[in-house]
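A protein chain is absent from this complex, but the other protein chains hold their places.
Take a look at chain A:
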Amino acid sequence: IPDSGHKYYLQFSTEDYRTGENAGNCLATVLYPKKKSPPVVSMKCSHTTDQKEIQEEDNRLYERLRHQTKPITGNNIPDSYGNIEPALEPVWALAVVGSSSIMWEKSAEDMGYSLAQVKSVQQWIRKDDFVEFDYTVLLHEMPTQEIIPCHMRLTWLPAHPLKVKHFCASHNHRLEDGSGVESGSAAGLSDERGANF
């Protein structure tokens, strides 16, 4: 749209990741303004699944998480082989939802994300009704192909939207091998020296 930006018209369907069943169809428009500001999104979806059933499932999950005697913890979900321990599956599913809110904020017309892995999760038992989780999630960024670690704190009560607070590491020039700050600056020097040769 001249002098305004790029507008996209989308028609898509959603599916239950476990059963593959259609979970709803949506129509949306996304306007990316010329100046880099968040896109303007309008969306309308129709549900094809029984809302009552979903509420009941949510409540069951909530009760399970709420009445943990020991806080849930986990690492590497899925593991290298794509396995997710059945007991940790709900925690992974929550991470998928929570990280989608991070992706909603971070993505742009030329930048997209997927959840690569839940590096760690720690449940915090609260005195009130909310369930709370602390996550380190790894986001796969396209087209840069970078893996971005993000810290995510998630609080939830059924029938309420998930509350997500996050902090992602800034990408570019990240030291892949974790060799420490000192070697970073030393090698940085040699980077410049190399250019002079």
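Structure notes:
The rule is simple: a residue touches a chain if its C-beta (ideal position, glycine included) is under 8 Å from a C-beta of that chain, and two chains touch if they have at least 3 such contacts; residues count from 1.
Methods note: contacts and distances are computed from a predicted model.
The chain that is not shown carries the UniProt protein name "Carboxypeptidase A1", picked from "Glutamyl-tRNA(Gln) amidotransferase subunit B, mitochondrial", "Translation initiation factor eIF2B subunit delta", "BHLH domain-containing protein" or "Carboxypeptidase A1".
When you scan A:L10, A:L27 or A:M142 for touch with the missing chain, the hit is A:M142. Of A:T19, A:S37, A:Q51 or A:S80, it is A:S80 that touches the chain left out of the display. The missing chain lies against chain A, touching residues 17, 78-84, 96, 114-117, 138, 140, 142-147, 172-177, 184, 187-188, 190-191, 193-195, 197.
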